[in-house]
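The structure that follows is given in the form of structure tokens.
Shown here: the complex without one of its protein chains, the others still in place.
And then chain A:
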Amino acid sequence: MKALLVCEQREGKLLDTSYELVAFAERLGAEVSLVLVGKQAQAPQVAGKLYLADVDKYGEYSPELHKHIVLAAALKENPDYIIFPHSSYGWDLAPRVAATLRVGQVSEIVNIVDGQLEVSLCNGKLRRTVSPKGARAVLTVQAGAFNYAGQKSGAPQVEEIEISQGSSALQFVGYEPAEKKEVDLGRAEIIVSAGRGVGKKENVGVIADLAKAFGGELGASRPVVDAGWVGHSHQVGTTGQTVSPKLYVACGISGAIQHLAGMKKSDFIVAINKDKDAPISEAADVMVVADVLQLAPVLAEKLRAA
């Protein structure tokens, strides 16, 4: 089985998701080749052939040109799978490649079960195995689902790749950096996060108070940030911050896969939720089945008294 891995770089830096693709391909038992729109200095340090297209020539974000580069590499390698990270880059590009090749796509793979591709459904409440029907397929792999345990010291055999398509109707203007941070969750030892289950903005204070009693920082899941209850710098997850504190307390968070990907490397995870079977329970070391708005003040009081 052969896999072509579509690596991702941004502003001169190879993203770690590229290595996660290598880990996923290893689990599949596939022979690997890679493709990157970037520079040789950003090449993933793994063995295999790397098709490299010059980012200065083809652009940081130019889906039409990047699509043709991936297709050109696929034409040379004839892979069974063309694999992308399930990221803003991958989910934008993968369907373009799949549609052009008229092959099936399986998105956001979280596991391989008995050789089958497993994906998540309904915010992680269900799982299913999906099989592509043709000989070839496009896949995207969930961030954080496959960890690369190998040494980052191999050297790929680089082959430069060029395409004849020269321009793109879509014009990349530039990046906008993340907003200035009110809080740096990446350095926090204890994070107490509020989820949609806290109900309304006024209740976030109860969770903030618990965070204070623990001597930690306040985190939040995406819906809480989108609703404007707290600022974006508190957001934990793939579109917020990826964190790994010594203690993570998830309050009223059901555990959408994007949130889990951002916090599951925490040393110890406590989830407080009324629903014992919420997907967060999978990641939790301790699952407290309770109304967090009732439990949090009791817990904060005991912490202060201790």
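Worth a mention:
The rule is simple: a contact is a pair of C-beta atoms (placed from the backbone, for glycine too) under 8 Å apart; a residue touches a chain by one contact, two chains touch by 3 or more; residues count from 1.
To be clear about the criterion, contacts and distances are computed from a predicted model.
Hidden chain, UniProt protein name from the list "Carbohydrate ABC transporter permease", "Electron transfer flavoprotein subunit beta", "Anti-sigma regulatory factor" or "Cbb3-type cytochrome c oxidase subunit": "Electron transfer flavoprotein subunit beta". From the set A:Gln42, A:Ser107 or A:Asn203, the residue in touch with the chain omitted from the display is A:Ser107, counting the whole complex. In the complete assembly, the contact with the undisplayed chain comes from A:Arg222, out of A:Lys49, A:His68, A:Arg222 or A:His259.
The chain that is not drawn here is touched, among residues A:Thr129, A:Gln165 or A:Ser244, by A:Thr129. Listed for chain A, the residues touching the missing chain in the whole complex are 10, 61, 63, 86-89, 91-92, 94-96, 98-100, 102-108, 116, 119-134, 137, 143, 169-179, 189-190, 214-215, 222-223, 225-226, 232-233, 235, 238-242, 246-247, 254, 267-268, 270, 276-277, 279, 281-282, 284-290, 294-295, 298-299, 302-303, 306.
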